[in-house]
Each structure stands twice: as C-alpha cells, then as structure tokens.
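Everything on this sheet refers to the single structure shown next.
For this view, one protein chain was removed and the others were kept in their places.
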Amino acid sequence: MKIAVSCKNLTKKFDSGSNEVIALQGINLDVMDGELLILAGPSGCGKTTLISIIAGILTQTSGTCDVYGQNIHDLSPLALCTFRSKMIGFVFQAYNLVPTLTSAENVGIPLMIQGMGHHEATEQGREMLKKVGLEDRADAFSSTLSGGQQQRVAIARALIHSPRLIVCDEPTSALDSENGLRVMSILKDLSMREKCALIVVTHDARTYSFADRIAKMEDGRILKIISPHEALE
Amino acid sequence: MKKISLLHFLIGASLFGIGGGLFMGYLSSKEPKVQVPLIAPTTSPFEFFIAGSGIVESSQQNTTLGTSIAGIVTKVHVRPGDLIKKGEALLTIDDRIEKAALKTQEANLKAALTAVREAQSTLKSAQDQYSLIAKIVDKRAISKSDFLKIQNDVAMARTAVDHAKSLSDVAKAQVQASKVNIALCTVTSPLDGHVLQVNTRPGQYASTDSSGSPLMLLGPRAHYDIRIDIDETDAWRFQKGAEATAFVRGNPNLSTKLTYAYTEPYVIPKQNLNGDATEIVDTRVLQVVYSFDPEKFPVYVGQQLDVYIKALPVAPDVRYGGPLEKSR
Partner (left out) sequence: MLYVGWRMLVGNHSKFLGIVVGLTFAGLIMTQQPGVFVGLMTRTFGFITDVALPDIWVMDPEVQFIDDNKPLPSPTLYEVASIEGVSWAKPLFKGFVTARLPGGGFQNCNLIGVDSTTFIGAPAVLLQGHINDLHQSDSIIVNQEGALDKLATPPRHPGDPKTPLQIGQRLELNDHRAIVVGIAKTSRTFQSQPIIFTTFERAIQFSPPQRQTLTFILVKAKEGENLQTLCDRIHRQTGLSAYTKEQFKDLTIKYYLKYTGIPINFGISVLLGFLVGAAIAGQTFYNFTLENMRYFGVLKAMGISNKVLLFMIVSQALFVAFLGYGLGLGVTCLCALLTQDSMLAFRFPYSLMLFSLGGIFVISAFSAILSLRQVFKLDPAIVFRN
C-alpha cells in the first residue's frame, strides 16, 4: 500500500487581529492509497483546516504535508493549481453545484478546468452520471435536483477527472439518513474502484461504518485513530 | 429554452443596433453633394502669372463723333454695329436754313452779275463817245471841258465795272459758303470701322459742345485692344511684352493669345470697380494694353474678359517675412 498523504508535525495558526488562534498543533497523519479516512470531532477542532491544507488550498504555518510524495506547499501557485486540478476531487456539504448549468455540465467542470472543450466534457459528465445513477437527470439544471441527487452529482464531479485524493466536507450532513447512506456507499464504491484515497470530514456517526479508519480530533490535535468498530461501540 | 431565446433576441438586437450605428456613421460620413459649377472657372495657363480682368476697346481708341453744325437731327443713317466706310453719311442735321440762305445768296449773285453787265454797258457807251470825239481832227469843234468830261466818264465807268465785278465775287463766295454749310449738315464717317453706339435720334438737338455724351461712338475694326488693370502691389511683377491669354467669361474654352501693345506709365486710381456710387477708391492700378484680332474671337468692345499675364514669381521673403516653401 502506498502512502497517499503524509502530514508531519503540521501546525496552523491564524492571525485574527491581536489574538492568535492555533487551529492545528503538530498533526501527524498518514493516509493510504485506497483508504477511506474519516475525520471526526466537534466544531472548531481543526478538521476543515486540516483538509484544506491537505487539499492545497491553505498553507500551514509549520510542518510538512506530502501528497503522493510531493510536498505540495513547495509548489508555485500555478503548479499548485495544476496539481489540485489533476490530483484532488472535492465534495462539499453544500454541494456547490453551479445552478445555471445542467448536471452533466457541472460534472464536466473539472475536465474543462484541465482544458477540455465543453461538449466533450459534458459528454463525459453524462457518462459519469450513469455511474451515480443519475443519467436521466443529466440535462436538468442542478437547482432543480433534490439534495441527495445534487450530492451525487457533486460526487460524480469529484471523480470525473480520476483524482488520486478525494476530500469530502460533511457530505451527508445536509441529507436525510437514507440519502446520506446512499451517498456514502457510492463514494466508497467509486473510490475503491478508482483506488484513490478518500478523506471525509463528518459529524455523522451513521457514516462511520464506511470508514477504514477514523481519526478523532479535538483542539487541533488528533486524539486517537480508531477502527469503525471501536467508534461504533 | 426561454433563456436562450431571450439571449438570441438580445444578441440579435445588439447586432442590429451596431448595424444601425454603422449605417448612421455611413450617413454622417457621406460627403455632401459637391456643386458642379455651371460654367467651369477659367484657370491660368502659366505657372507664375498676374490675374486680372480686362476691358475690350478698339485699338485707336474709340472715336466720339461730333458735329460742326449745331441743329436738329433729321435723319440717322446708321445703326449700332453697322460697318461704315470713310465718308459715309452717318446722320443729317436740318439744313433748311442753309438752303434758304443759299437761295438768297444765289439771287444776290444774279443781281451782282446784272450790275456788272450794266456797268459794262455804261463803260461801253462812254468809250464809244470818247472814240467818236477822238476822231474829230479839229480840236475846236469841241470844247476843252466837254472833252475832259467825256474822258472822265470813261474812267468812272471802268471803275464802276470793277466795283460791280468785285461785288459779284463776294456773292459767288457767299453761295459757295452756303453750299459748304449744307454739306456739313450731313455728318460723315471719318474712318473705316463700325458704329459702336448711337446716342442721338431724329428730332434731337445736336450741339457742337463736346462735353455731353457723344452723338455716336465709332470704332475702327482693324484690331481690338484690351486694357488690363494690374494692382499696384503686383505691378512690379509685370514685364513689358509678357505673354498673356484672355478668356471669355461664360465659356472657358474660348480664349485667345494677346499681343503686347503698350503700358500706360501713369498709375491711376482703380475705376473699374463694381459701379456702386458709394464705392471709395482705395487702390491704384497700372494699366497695360494688349491687342488681339477680333475676327477670330467673338467679343465686343466694352466686354470684360479674364486675363492671365505671365509674370515674375514672387521671390521668397519679399512679403510678410520668411522664405516660402516650394510647393512641389
């Protein structure tokens, strides 16, 4: 098993005026290829900060974070953009689909970012929607979809460009349990099939069963890394 | 599809608007119609030239006709434009007084001649008597005083004849004078040429005073002169004998080369102005005269022509400072 993400002694401080807020203090975490890791913990414990740094959209104060052997914070801004666009898929709590585009077009966006023409990208998006079971809604505007459908579209979007790492922020918290479980199972299936690493930030205990490991965080530290069985107990 | 159709509408409307704008631009940038002059203006045949207007006149200058006899005009024999020969009758002045005078004079002459004959017969009878006495041998047959008387009678009769003869000579001369007067009542042309102007009508009084308008204006027809005014500021540029061309106003295709005649060396106030009474003379002009053959050029005396005279170029820095750029 390859190490997908390796964080060493990761610290992040935010300057908000006079007082300094320490968001992360000395995180050490490895995520394996093909693994589904859940980050759990109360609000403000630093989960979101951690995945932001791993995804390359925040810069740590100290420590290192390697993704597939690349110290991403050594990259130039442009190279980092390219890196993100190729290596990382995102799933958000609020889906963040562009409401004025159809589902298929929304799915195709990562390909368009890489420079593909929108016809081709939309066609591929349509293909990808089949995998999440939404081929019949491919031409619907995303604002007309239900929450579960939107999140499935978002998953298709996160996966279309075959990223090596998928970062999910509370993917189920806006959904009812049925839809939440469905979304999680799709995520799990697809990431297994693609053999990519999956980091999921969640509060939702129902999703723990899908994880390979669960990292419990509090006050910017990882308290413990436990198996789903332990967590459920 | 509603959105798309709205968008299409907006794009279409914009394109239409831009098209309209371009059309308005086209309309606005369209040059206004350029006037085509009815008659093309004449242009100079020379590179450096003096332009001016010239007035046509006859070469020997025009003759203003006068009369030596004042009187009422009875007949005008010619009309303006008529060709005339020297000696041809132009107008007749009432000659009845002169004719009456002639008749009186002729009667006087006849009487004088009768008087001569009477004196001659008196002389003859005196001479006859004298020769009769002279043949008498005996001087005593006649008294001395009778003899002297007869002798004196002869001498007196001879003087009377002389007197009568000289009186008849006077009468003859008077007849002659009356005849001349009658002849003068018919005014004849002093030249070969043509009539330019007739200012008198039958019944008008023709005066010997020449200060008024002339009875007639006569022009010789040999060739015409054209008098050109050159502004004093350009006068220095004129060279005697310079080439010149005249154009008829109203037909730029009609032009003729002019031959230099003479220059009037006295610069005069410009008179050929627009004819307005309020015009004030503010410049003086040099008048130069060229001539041309009127046979080949249909113009009339007094007509204005556009004239271009070849002239010296204006040297750089002559006027208003600084050397002038060469144009080409």
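All chains are identified by letter, namely A and B, in their written order; residue positions are counted from 1 within each chain.
In the analysis below, contacts are C-beta pairs under 8 Å (C-beta built on N, C-alpha and C of every residue); 3 or more make two chains touch, one makes a residue touch a chain.
Remember, it's a predicted structure, so these values are computed and weren't measured experimentally.
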item	value
Hidden partner chain, touching residue among B:F49, B:Y130, B:Y224 or B:Y290	B:F49
Options B:S28, B:S145, B:S211 or B:N253, residue touching the unrepresented chain	B:S28
Touching residue (missing chain; options A:C81, A:A140 or A:A231)	A:C81
Per the touch definition above, residue among A:A55, A:I155 or A:I222 touching the missing chain	A:A55
Among A:L24, A:L101, A:A138 or A:I166, residue touching the chain not depicted	A:L101
Absent chain, residues of subunit A that touch it	48, 51-52, 55, 57-58, 77-78, 80-86, 88, 90, 92-94, 96, 98-101, 105, 109-110, 112-113, 118, 169-170
Hidden partner interface residues of subunit B, rising order	3, 6-7, 10-11, 13-18, 20-25, 27-29, 31-44, 47-53, 229, 231, 233-234, 237, 249-250, 270, 273-274, 276, 278-280, 282-283, 285, 311, 313-314, 318-322, 324-325, 327-328
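The definition used in the following text is that only the chains that are shown with their structure count from here on.
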item	value
Interchain centroid distance [CA atoms averaged], subunit A/subunit B, Å	121
